[in-house]
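Here the complex is missing one protein chain, while the rest keep their positions.
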Amino acid sequence: MRETGRGIILRTNAKFMVPFILLWGLYVLTHGTSGPGGGFQAGVVLAAGFILYAVVFGLEDTQKIFPFKVVLVIASLGVSIYAWIGVFAIVCGGNFLEYGKIPLAHEAAESSKLGIEMVEIGIGLTVMAIMLSIFYTFVQRGD
Amino acid sequence: MILLVDIILLAIAIVLASRAIFTRDILEATVLFAGYSFLLAVIWFELRSVDVSFTEAAVGAGVSTILLVAAIALTLRHEEEEEKSVFRNYFAVIACITFFMVLAFGLPDLPKIGDPNAPQNLHVVPRYIKGSYEESGVINIVTAILANYRGYDTLGEVTVIFTAGISVLLLLRRVLK
Partner (left out) sequence: MLDVIDVILTKYNYIIYMSLMTLGLYGMIGKSNLIKKLIGMSVFQYSIFLFYISIADVEGGIAPILVEREVTYTNPLPHVLILTAIVVAVSTLAVGLSLVIRIYREFGSVDENKILMRLKDD
């Protein structure tokens, strides 16, 4: 019982901090265009939230929340979102990754901003999933 | 750059980096390396590069330290070779001194720090700064360059991260659950 958890101070603090870390990571992801932040920072912060939970509460509990196969699917999903938005821009008449031609808003600058935000979500998902999967691989106990 | 703060921070950086490399306990080296990364994040914040400082604090002092500690837990904590003085590694010391001399040879040509007319601030950067709101619609210039002007590079970079994750899986995964 002692192997998969830590003392009462660590467990209470982690229970308190992890939701705020994940919420803040989501904030950084969606506000990448109007302040410091963006995809890479948000991906690492979200992964750090899950890693904190895994360090304090054990790997099995974390894998019940976020199984390894789901992590791999999310990693592939992030890269695919980025690449397919680029191809979608070609379909709408522009060059590869030219967000201005996607008909999401009236002006090209607005469409560009929405395209950037969608691409940042893709980047954030991939970075978070890969950091988490590297962590899972390093601390696994599959014998 | 405020001069005194700058000198103190850089001096602490050199002390941390040298102690991290010359110690024989690898866990101590890891903790000092985490301190070095975070100190670098503070220096970059003082240089007003907020995005980079944010990323470095999260990545260097966070994820990178966890990975090193996990790797030490799976291998050994102390160095195995017996104590040798620095000057026994002739080749390494001579190579490092040569490297320093070659770099110092180019030192007078480097631009003065903070010069607004230095060549790196001139050719394409004013267009990026101007076009960040007009063409891309965002007010964070770094995000506009990253996702719009240099978006193709960022796609390649996300692929590099993905490939690194797959390589780690290929090397270490024992049982695919």
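Which chain is which? They are A and B, in the order written, and residues in each are numbered from 1.
As a convention for this text, contacts are C-beta pairs under 8 Å (C-beta built on N, C-alpha and C of every residue); 3 or more make two chains touch, one makes a residue touch a chain.
Keep in mind that this is a model prediction, so the values were computed, not measured.
Q: Using the whole complex, pick out the displayed chains that touch the missing one.
A: A, B
Q: Which positions on chain A touch the chain that was left off?
A: Per the touch rule, chain A residues meeting the hidden chain are 35-36, 40, 44, 127, 130, 134, 137-138.
Q: Since one chain isn't shown, list which residues of chain B touch it in the complete complex.
A: 1, 6-7, 10, 13-14, 17-18, 20-21, 26, 29-30, 33, 36-37, 40, 43-44, 47-52, 55-56, 59-60, 63-64, 67-68, 70-72, 74-76, 79-81, 86, 89, 91-93, 95-97, 99-100, 103-104, 107-108, 110-116, 118, 120-121, 124-125, 128-129, 132-133, 139-142, 145-146, 150, 153-154, 157, 160-161, 164-165, 167-168, 171-172
Going forward, only the chains that are shown with their structure count from here on.
Q: Averaging over Cα atoms per chain, report the distance between chain A and chain B in Å.
A: Once rounded, the distance between the two centres reads 22 Å.
Q: Help me check something: in the complex, which residues belonging to chain B touch chain A?
A: It comes out as residues 50-51, 54-55, 58-59, 62-63, 66-67, 70-71, 74, 133-140, 142-144, 146-148, 151-152, 154-155, 158-159, 161-162, 164-165, 168-169, 172-175, 177.
Q: Within their complex, state which residues of chain A touch chain B.
A: Chain A residues touching chain B: 32-41, 44-45, 47-48, 51, 55, 67-69, 75-76, 78-79, 82-83, 86, 96-97, 99-100, 107-110, 112-113, 115-116, 119-120, 122-123, 126-127, 129-131, 133-135, 137-140, 142-143.
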